[in-house]
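Every protein chain of the complex appears in place save one, which is left out.
Residue numbering begins at 1 within each chain, and the chains themselves are lettered A, B, C, D, E, F, G, H, I, J and K in the order written.
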């Protein structure tokens, strides 16, 4: 983060494989609709269990993205 | 939460009646514009006092909702 | 905050000058696209260092704004 | 809270009925001796159990009240 | 709590009605199998949403109960 | 979590391989003796070092499981 | 704590001897001016060092005391 | 803090100018009625927004002051 | 903690003497019914006051113990 | 922070002027002996009071600096 | 940790691969200059994003190492 203004959005990524994949899935989804993604930070790690097995790892993420001078609509978006 | 990607938005619901109503009012407002609401979690409980009486209970809420594969615009919304 | 529903958005403001300016820059950016801003709260204070000097102070902010009865699109925004 | 100085006092309200009543009882007691109460915030929720039943809900509260220019004695009070 | 040893167990109570009922349901379930319940404390408040409505309020609870001198098996229980 | 009562137990899983394996080992052990496991949440991540190498990753876990109407003994267990 | 209203005051007790003595000194001082003390809880433990030795252990304490129905002035005190 | 007993009171200082001024205003108000102020610590930073501008910075403060041997009334005050 | 699975149980030890004794009393009680105790960690320190004196110090403890391969019943216990 | 290893050191900067100056003084002192400073984060804000005035603002800082491949001695330093 | 004195140093390990590798890289770097490493604990998980992809996972670590009786210089080092 340098001298810009950023917005932070919160998502939960999930995967049956593990923590890294859950993070990647969450970031991948965010990158489809948000530009200028800059950093993420993990806020919690949970998982869903079915019949004694981990069905999905779930990772809470805060994702920061830079607001451009002319990105009026993005700031308004959230 | 199962194997989907979720977005988490933060709102403050309020009510002169009590905590349950403040939560319901916040969720009710969110459900007018967001689809696929899945869970909420209370982040703080406050209230506004006027002349020694509770004018409003205020409940901070994180609300999680599922992002569909084709809900591009919702993710971008915040 | 009185008897309304509020949304809370999270931003990071920055400035080479100091904390107050970083907060003002963040709020200034948010006010360009959001109506009815009501309060902010500081969530973290960081900074970026270059050659032993503070290049930017960075202040994490939660910003609360009132949702009007007819502001359907704003709640949906995030 | 606007441009005033506030004091914050901490109390525990209780009630056999539920959370809302415990909060109201705490605020009601505070309002008998403090003027210009402005807000409260819940710090913890506990309860006392007797023979497997909830005897009392107990709610920790921080209560903020405005200090007037000429309320010297209130600030000194705590 | 006075001069005894206590064990603390963690449960999640739920109810479609509201927070007080969710707490009562959790305590009621614990009291069916644990003796000498002494206090509870709320650790988190969440809820499950279905079609924009609150299906269940869920309240995380720590429940403390006194260990009697001769309650060997309860301490061992967990 | 839907409209049931849950118990939460706390374990520490470990593995020389990594975080995912440490979580799986902990869940695997819990599932040998507890029925109706529903979710887990990571409470801390630590590790043991021997001669400058990671000997074991250790992951603290809260594991929630549903109490059935007729599972008297499980609730009493802890 | 049973079905009463309590006030919570915050003090720092200290002693050159150790933690227990620092707590006792703090409680002893509070009991000279407050009636109906009911519980305390430690909020932080610090100490002052002089020439590499512990000069004083310092223990932050929240002290709860019961407000009687007719103790108007005590509630006002803080 | 050396080998004395201290009381801690909580206030909120505010200013339209910035954080330093909000702290100074809070401390200034406390010093009008409390003797032997020794330290403060910031507990939260918030602000009130009007028409997209910061109307007041608000800084939560814990203020510690030394209790003299003969200051019976001050300890009682809070 | 090395490469084993552990369970963590939560207790509150108490003593009229002081913190060390309260911890020892809690651990002593746990060791009567649990095998392979490995570590503890203090979660909170409180106390009960009667007539201005400390009647009991109370120390919240998390206690970790190793689950043996064949200790099926212990894991199930809690 | 990009793909490097960093060390984090903790300092307390102070100034009679205000928060920005206290941060700058702390960073300035750290930069005299540490190379490759990259970021800081504020951990606490306190101050020392003398005769009702703020004598010094004190800001706790974590400061991160990059470890070069050949900076053996710096990592060893702390 | 047994009956020794330990120092705790804080580092940030990173890797483009994932969390486990970021931890290993951080520990590997620390082990080049510190002897008697004993445990680590994860303090935060973040990452750097470039063009919508995770460029580096970054894991904050506290690393504890034993101070030998004759390791004067290591304690002084930090």
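The working rule: a contact is a pair of C-beta atoms (placed from the backbone, for glycine too) under 8 Å apart; a residue touches a chain by one contact, two chains touch by 3 or more.
Quantities reported herein were computed from a predicted structural model and do not represent experimental measurements.
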Footprint of the hidden chain on chain J, which residues?
9-16, 25-26, 29-30, 32-34, 46, 48, 55-56, 58, 60, 74, 77-78
On chain I, residues whose C-beta touches the chain left out of the figure
19-20, 23-24, 27-28, 30-31, 37-42, 63
Could you pull out which residues of chain K are in touch with the chain that's been left out?
1-10, 62, 64, 67, 72-73, 75-78
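Assume only the chains that are shown with their structure count from here on.
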I'd like the Å distance between the centres of chain A and chain I, where a centre is the mean of that chain's Cα atoms.
38
I'd like the Å distance between the centres of chain G and chain I, where a centre is the mean of that chain's Cα atoms.
25
Please list all residues of chain A that touch 2 or more other chains.
9-10, 19, 30, 46, 48, 74, 77-78
